[in-house]
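Yeah, one chain of the complex is gone here, protein chain that is, but the others are all in their spots.
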Amino acid sequence: MPENTIDTTIPVLGESKIPSPILKSGRYSNLQCFVTDKQRVLIDVDMESINHLLDRGREIPAFELAGAREKIYFDPSKLRCAMVTCGGLCPGLNDIIRAIVLELSFGYGVRHIYGVRYGLQGLIPKFGHDLMELTPAAVADIHKSGGSVLGSSRGSQSIEEIVDSLERLNLGILFMIGGGGTLMAANRIADAVDRRGLKISIIGIPKTIDNDIHLISRSFGFDTAVDVATMSIRGAHNEAVGYPNGIGLIKLMGRHSGFIAATAALARQDVNFVLIPEVDFDLEGPDGFLAALKERLALRKHAVVVVAEGAGQKFFDSADSSRDASGNIRLQDIGLFLKKAITTYFRDADIPVSLKYIDPSYIIRSLPANANDNVFCSFLGRDAVHAAMTGRTRFIIGYWNDQFVHVPMEASAGKCRRIDPFGKLWLNVLEATGQGPLIRFQ
Amino acid sequence: MPENTIDTTIPVLGESKIPSPILKSGRYSNLQCFVTDKQRVLIDVDMESINHLLDRGREIPAFELAGAREKIYFDPSKLRCAMVTCGGLCPGLNDIIRAIVLELSFGYGVRHIYGVRYGLQGLIPKFGHDLMELTPAAVADIHKSGGSVLGSSRGSQSIEEIVDSLERLNLGILFMIGGGGTLMAANRIADAVDRRGLKISIIGIPKTIDNDIHLISRSFGFDTAVDVATMSIRGAHNEAVGYPNGIGLIKLMGRHSGFIAATAALARQDVNFVLIPEVDFDLEGPDGFLAALKERLALRKHAVVVVAEGAGQKFFDSADSSRDASGNIRLQDIGLFLKKAITTYFRDADIPVSLKYIDPSYIIRSLPANANDNVFCSFLGRDAVHAAMTGRTRFIIGYWNDQFVHVPMEASAGKCRRIDPFGKLWLNVLEATGQGPLIRFQ
Amino acid sequence: MPENTIDTTIPVLGESKIPSPILKSGRYSNLQCFVTDKQRVLIDVDMESINHLLDRGREIPAFELAGAREKIYFDPSKLRCAMVTCGGLCPGLNDIIRAIVLELSFGYGVRHIYGVRYGLQGLIPKFGHDLMELTPAAVADIHKSGGSVLGSSRGSQSIEEIVDSLERLNLGILFMIGGGGTLMAANRIADAVDRRGLKISIIGIPKTIDNDIHLISRSFGFDTAVDVATMSIRGAHNEAVGYPNGIGLIKLMGRHSGFIAATAALARQDVNFVLIPEVDFDLEGPDGFLAALKERLALRKHAVVVVAEGAGQKFFDSADSSRDASGNIRLQDIGLFLKKAITTYFRDADIPVSLKYIDPSYIIRSLPANANDNVFCSFLGRDAVHAAMTGRTRFIIGYWNDQFVHVPMEASAGKCRRIDPFGKLWLNVLEATGQGPLIRFQ
Partner (left out) sequence: MPENTIDTTIPVLGESKIPSPILKSGRYSNLQCFVTDKQRVLIDVDMESINHLLDRGREIPAFELAGAREKIYFDPSKLRCAMVTCGGLCPGLNDIIRAIVLELSFGYGVRHIYGVRYGLQGLIPKFGHDLMELTPAAVADIHKSGGSVLGSSRGSQSIEEIVDSLERLNLGILFMIGGGGTLMAANRIADAVDRRGLKISIIGIPKTIDNDIHLISRSFGFDTAVDVATMSIRGAHNEAVGYPNGIGLIKLMGRHSGFIAATAALARQDVNFVLIPEVDFDLEGPDGFLAALKERLALRKHAVVVVAEGAGQKFFDSADSSRDASGNIRLQDIGLFLKKAITTYFRDADIPVSLKYIDPSYIIRSLPANANDNVFCSFLGRDAVHAAMTGRTRFIIGYWNDQFVHVPMEASAGKCRRIDPFGKLWLNVLEATGQGPLIRFQ
């Protein structure tokens, strides 16, 4: 239970002394809408865990509640802010960019807001990407399109050159929207900012379509991804039932965790096998996947298989593994591997099958967010601004126990949220698919 | 903080002694997936509230965690179950029916499962509605369609006649899916069951597309409703910007709470005024809505207005109010009222406007659930079964702090979750719409 | 067979002498892609009609085929063009605006292109609406949104003032996108242009979501409208089957013709009664609609009714009829009328029913075009430009026998395409609904 010992303190650049200008023009009493620093959200809501801590006289760990504060650190009239989107596309990027710009502009009156083009490349002079000036008018409709209006890129860049740029641009806040690699870079940038004695807030907004960030119960874009993934499952199901021994095989996103695969399977309820990184399985042998698939076909004449991209990596020679520009281990393609393995297995067994393979990844990543993610991203972006204006730094905006919270970058970095093979989600997948006894557990 | 004194104990019909048959056929160790009765979810996650309670030596209130238990009360081989859907349609009804049937059948081996037709009418002999036999094959694809395969109806029926039917049918469990009126009927049915000394579990699955059940942070169908409501807002926006002084007026669901209106406005971000039951407003006068609308038109030449159906009821003579068959106060139609008020106001002011009125309610209610609600309903239905099999009764399946929990019927009954006019959701609506200073607060 | 005597000649402002610049920069031989004036599309494709004409030595009537011509009349370097959208919104308006701008710009090199704001109001100085300058960059993404970026308005304006504006702006071409009233205005504008001896082409692009323009087999936006109308039918069906004696009543667009109602009913196949302007029906009496509805409920317990807005106008006192700003007769609301009539009828008969009324008109009108209409509008806009550049005037771009053609304004004006009550479309509706014998025919 490592959460018990988490340090949930968020560093600040200095004391917040300036009264917040939020909503002050109206008759709406802004005092009543501010969050205080004492408002904290328990990390663990399980009664037993809490009692266990209380019995030992230990403090109950809790995150700061996100939201507007009564006093702020930065002077809006002088502040210059920038934001950057890094790594793969994810539904909701434009919603967040828009929310940050609108909150900075209308909530706080900040007038100098910039978008960094093409990820961290945009802060490295040699790439020659100009900054975009971001105004409320410029971002008014961007949430209706997918992708990122700033563009993105993969790959690390020189931390010192980045901080040179931040200094040269005289920035007070940098919002970094990206995945694990980006958040680690954010940490290193914050280190360099500290070393130089600069007053620049570095805020992370965690992006992972796989929904697998430690201490973050929901990441933006995931809901949209599941929504659209079900369309592929519908297709695979129709193809499977359409032919004698029809097999629909869908590869979904999920490098380290199978949340998209498992959740989409629950949403559509037409899936017979879900293969995820968290649950080991064999191909061959009486308990292997192929024998189970054969049994299923004998029984029902069709099968739908969903595989997360990170599943079954044990089948590949680790010597082959390389890393992509973002530093992620380049996964071998389990989808194509399974396609071949299934085809070969049934050909050798002289059983004609009709296998259709679907890989919808890029269709999903590039979509506009659905309504649920629209709303979620709107909160994420605005809360990032509220926190940043108080001079907080080195944190990410998280979501925990139905609340938006501040999570220290260190607490979440480098760790991955994964499906518990004995938990409720996976139990329901086993029940919905009926694949239960066919898969061995780690 | 009334939650502090909630009694969260769930009554049971008797001791659970029968080992659960769930997943027992596989190599999957079912022991590890069971939830124990000690697992409880804190109701309040705010640190200050918890400390306040601890300082006073008070118990910290918590709900039972939902999920499969190791021992059950009912003998599946003899058990007869029924389910009924009551009141207005809501996306997800078929998902829940399906999940209950599949879990009873495949999870526990129950073989006698019935669907009550057309709400509580189906338990009153004089209506002549036959029961439907519900098998896994019969419900396999029902989640792909909207509505309820059982049908529904409004209106109360004789409690004694209902219990006569339950007795005659020799039922052990009755799942009641419905809104506030249904849950109150469930309570009265449970009272009558007790009086007669019967062993029948009465389980409620709370249905409100408005998402306004007390102590339930999310109700099924709401996410789908918001999703589709945004389509109407998109239309209203295009109509509004399409004409000189164009006004798009949309009435959305929300009898006592404005969650759909507020959330849809945040999702689409094209709305200029949101009017909800929780926030008072005037029509006339310098601070009234009409003056604000006029100002907005002068400034931007178009406006989009979203009104929840329960907003502005003060404008109607309460003498007019009657009740519908479900016992709900029959609201006066605020949408048509506003349409007329706006038209008259601008005609009198000699300002030509082009107003388009949209009421998408029945399109929304009758839709199939989206992926997010599919998954949510699948959990709701299965958890209702897990709890029911242990002989628990007089509770509803709720969702709190990201967990499915058991909530005593009494704790939730007759109370309504509403938008806090000083909370984060409404603050974000004020910022997204810019309507801020124009509306007075209660 | 009035088409036999149609004069299909299109007037021109002068001789086309300038070689078309289209595609000339490439190695693509533009000679091969030009249409000649001799290419004509037969109006009537029925063998018997053709033989009938030939026997009498009469000419076979045919429309000019639309498309790029080898020689053009206007000098692109000096030409100034404008376009205007009038009347109600319709999916595809932005697609057409975009296609006109792109073809003028990239196809012909025209550099002065203007959008008239808010319909014909934009050509009347007293309204104070500025022109929009339309460039390829400005219109690049507009087809992804519904509505009209130019805005629209209803109502007639002074023809002379309009032509004053055309003259003052030194326009060569005016593209008018609108319905029957707009095309009649176009004719009068062209008359005034002639009287003043000006060289201004007036081109109509017929807009009617109802798909009921004489001699035009398909109008843009209709396909999108049907697509979305089916969503309402799905909802009405689920509401109807969801309650004892459930009735879903949907009002769809269709002032003079029932194409949307009939086609949507065929698309969804869940409709039991379709009521359209072309087919008379009674409410009362043994052959009336209400008796038929009662019979249907007795038999199947639910019914879905689709009514076109122009159906059943005989039930209203014609003395009540007024005209809207566009000069259309203001129809009485048949949807609300039927809702009341049905409710009263069954209340009097002491038969409880559950009626749900859906009016999706403004949701439909304001949508972006679907893929099919995107493509159709792209052709419409480009063909309008090709024809306009040759100095053709007083025509509309039509679609006939699967081809885009030039139709003289006079040939189509003031007449309405309607459903043949003995034709294939209505026959299929009768079969799909089973309403057959219950409706009397004119």
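Note that the chains are named A, B and C in the order they appear, and that numbering of residues resets to 1 at the start of each chain.
Everything below uses one rule, namely that contacts are C-beta pairs under 8 Å (C-beta built on N, C-alpha and C of every residue); 3 or more make two chains touch, one makes a residue touch a chain.
Small disclaimer: the values here were computed from a predicted structure and weren't measured.
> Of C:17, C:126, C:314 or C:424, which residue touches the hidden chain?
Selected residue, touching the omitted chain: C:424.
> Of A:105, A:153, A:211 or A:272, which one is in contact with the hidden chain?
Here the residue in touch with the unshown chain is A:153.
> Thinking of the whole complex, not just what is shown, which of C:15, C:46 or C:130 touches the missing chain?
Touches the omitted chain: C:46.
> Go through subunit A and note every residue touching the omitted chain.
Residues in contact with the chain left out: 89, 118, 121, 127, 129, 145-148, 151-154, 231-232, 234-239, 241-244, 248, 354, 356-360, 362-367.
> Kindly note down the residues of subunit C that lie in touch with the hidden chain.
Given the touch definition above, subunit C has residues 23, 25-29, 32-33, 38-42, 45-48, 50, 54, 60, 62, 65, 67-68, 98, 102-103, 106-107, 143, 217, 223, 226-227, 229-230, 263-264, 266-269, 370-372, 374-375, 378-379, 382, 401-404, 422-424, 427-428, 430-432, 434, 436-437, 440-441 touching the missing chain.
As a working rule, only the chains that are shown with their structure count from here on.
> If you average the CA atoms of subunit A and of subunit B, how many Å lie between those two points?
Spacing between the chain centres: roughly 29 Å.
> When the C-alpha atoms of subunit A and subunit C are each averaged to a single point, how far apart are the two points in Å?
Whole-Å distance between the two chain centres: 46.
> Subunit B to subunit C: how many Å between their CA centres?
The mean C-alpha positions of subunit B and subunit C differ by 42 Å.
> Would you mind listing the residues of subunit C that make contact with two or more other chains?
Those would be 145.
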